[in-house]
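Let me begin by presenting the structure, written as structure tokens, before commenting on it.
The other protein chains are all here in position, but one chain of the complex has been omitted.
Let's look at chain A:
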């Protein structure tokens, strides 16, 4: 793990998570839906990949597919998911269960509902630790206290026997993070970890995630629709639209020099304090429903740059790790200036 962290050869650095051409399908009576369609990306150790997009763009579905928690009838219909080089999308259920919590941790959106109200946080921590690590009951308790201290719960030893309702929302999210990290996973999937929290608490949770990611060299997949969170935390950004990855690149580049018209529209409609007080632009229309995707590029009905080609041909696929947009007419720095 540490080797890859210190490797300077970034292109060859082994990715902790490697997703290739992932397709998730939901068979319905009206036809098969593809909430995730041909998505590819890598996350390296110590790196935070932000996944953004509107509601229903397939962000969470991708995360759930990785951890093996797709709700039936949704299923992985194609592609590969590799964790530390080993395929995990086609392994038996029980092996996948062992990976969950152990090699892959997950943080959910709402800390008020993701903890079992009838068990103490100590019970929930130790049961997770005992499931994955070969330690005794008392050692598991020590590790639980250490995990709580690490996420910044004051007086962790005294509060280990508290129930979730005795904590505030922000503190509960810290407990959730401690639970996700207590078996020292290589990859953490954080699904909207700040959405349900107060703004002031959001910043603390993001700072905590960043710190844990750097200190432990954990790869983090940060799913969110909040551009501010992405700007604050992510190293690279993957932008999703209608189940497809439309743009992938380093956070600075994507935020300031978006290539895909959708990303540019998303940025223009996001209030960022650093960008002054210009009137926010909207992207006209709404994301198409998955059962009514238009032919060609799914974004073309809302795109002011769309041409004949966009209406007829699906856009070029985005190769993983390259900061390019899946678009026939990507914005270049020159066109961006002329548009502005």
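Quick note on the criterion: contacts are C-beta pairs under 8 Å (C-beta built on N, C-alpha and C of every residue); 3 or more make two chains touch, one makes a residue touch a chain; residues count from 1.
We take it that contacts and distances are computed from a predicted model.
J.: Could you check which of "Anti-sigma factor antagonist", "Urease accessory protein", "cytochrome-c oxidase" or "ABC transporter permease" matches the UniProt name for the chain that's left out?
T.: "ABC transporter permease"
J.: In the whole complex, not just what's shown, which of A:33, A:69, A:203 or A:268 touches the removed chain?
T.: A:69
J.: In the full complex, which of A:48, A:61, A:76 or A:179 touches the chain missing from this view?
T.: Of these options, the touching residue for the absent chain is A:179.
J.: Which residue among A:166, A:215 or A:312 touches the omitted chain?
T.: A:166
J.: Give me the chain A residues in contact with the hidden chain, please.
T.: Per the touch rule, chain A residues meeting the hidden chain are 67, 69, 97-102, 105-106, 108, 110, 113-120, 127-128, 131-132, 153-154, 159, 162-163, 165-168, 170-171, 176, 179-180, 183.
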